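Only one protein chain is missing from this complex, and each of the others stays in its spot.
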Amino acid sequence: MTLAPESTRSPAWAASLHVEVQQFYAHQMQLLDLGEAEQWAGTFTEDATFAVPTLPEPVRGRAGLVAATSRAAAELAAAGQRHRHFIGMFDVRPRPDGAVDVRSYAIVYASQIGGESRVHRVCVCQDVLVRQGGELRVLARTVTRDDLA
Amino acid sequence: MTLAPESTRSPAWAASLHVEVQQFYAHQMQLLDLGEAEQWAGTFTEDATFAVPTLPEPVRGRAGLVAATSRAAAELAAAGQRHRHFIGMFDVRPRPDGAVDVRSYAIVYASQIGGESRVHRVCVCQDVLVRQGGELRVLARTVTRDDLA
Partner (left out) sequence: MTLAPESTRSPAWAASLHVEVQQFYAHQMQLLDLGEAEQWAGTFTEDATFAVPTLPEPVRGRAGLVAATSRAAAELAAAGQRHRHFIGMFDVRPRPDGAVDVRSYAIVYASQIGGESRVHRVCVCQDVLVRQGGELRVLARTVTRDDLA
């Protein structure tokens, strides 16, 4: 139940990392929902992988992330819809080498403009974060969806 | 991506503020859902503004906040419903002058007593917080709803 690598580190250090992780995800998901594809992709490493159940293999690298996100944003706009990715429930596990495993839940809400809001997807997000130039970045993301086998 | 004013401050300071913001919102929204209109209004400054898309101009000041909230609570009770405001996804940006910009997501759930629960509203909440007598207070709140143009 304890975070193993923290046993040699202070509670204040652990708290500080946990909060940094929370701020990172809040900002990252807000960028996504704002359609800021380039800035959003910038929160991943250059060679990041992003695996989702609806693609046969992971998206790899920022250009692919920008393309996938821009396409999704265009489709939403055409459909007169808005999506919000509400992420939380962060189980944060620092590794001895400085990488951080984070398992979280992400709920996607869909709203029809002029219509109703509803739950669209319930996802589990398993990330490996690394630090580059002092900033957290996603090195690898694996998303699963509760409605898929 | 970094919180500019924090570059001259410690990570522990930033983490401490972020957590204080989280505790502030959790308590504030719980007061609202409990129908504690006076206590809830006390988490705003005396001259606070509260802008929502369904009103032609912002509510201004605590008396107006109490009136609006009490009315909403009475309508819910009459309809046999409960609302919960679940807020999170805090993007926290301290200003050099001590004010804090917070952009967050708030999901409103509606439950019919004896019936079903559902998503009622998906909102983005943009606040300016200030400190008064050591406590955080909302100086200005602007709420947008995803289902409205």
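For clarity, chains are labelled A and B in written order, and residue numbers in each chain start from 1.
To be clear about the criterion, contacts are C-beta pairs under 8 Å (C-beta built on N, C-alpha and C of every residue); 3 or more make two chains touch, one makes a residue touch a chain.
Worth saying up front: this structure is predicted, and the values here are computed from it rather than measured.
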Which of A:Leu34, A:Ala63, A:Ala77 or A:Val122 contacts the chain that the document leaves out: A:Val122
Touching the absent chain in the whole complex: find that residue among B:Ser111, B:Gln126 or B:Thr142. B:Ser111
Those residues of chain A which, in the complete complex, touch the missing chain: 1-3, 11-12, 14-15, 18-19, 88-92, 103-105, 107, 118-122, 124, 145-149
Can you name the residues of chain B that touch the chain not displayed here? 12, 15-16, 18-20, 22-23, 25-27, 29-30, 42-43, 82, 84, 86-88, 109, 111-119, 134-135
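Basically, only the chains that are shown with their structure count from here on.
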For chain A paired with chain B, centre-to-centre distance based on mean C-alpha positions, whole Å: 24
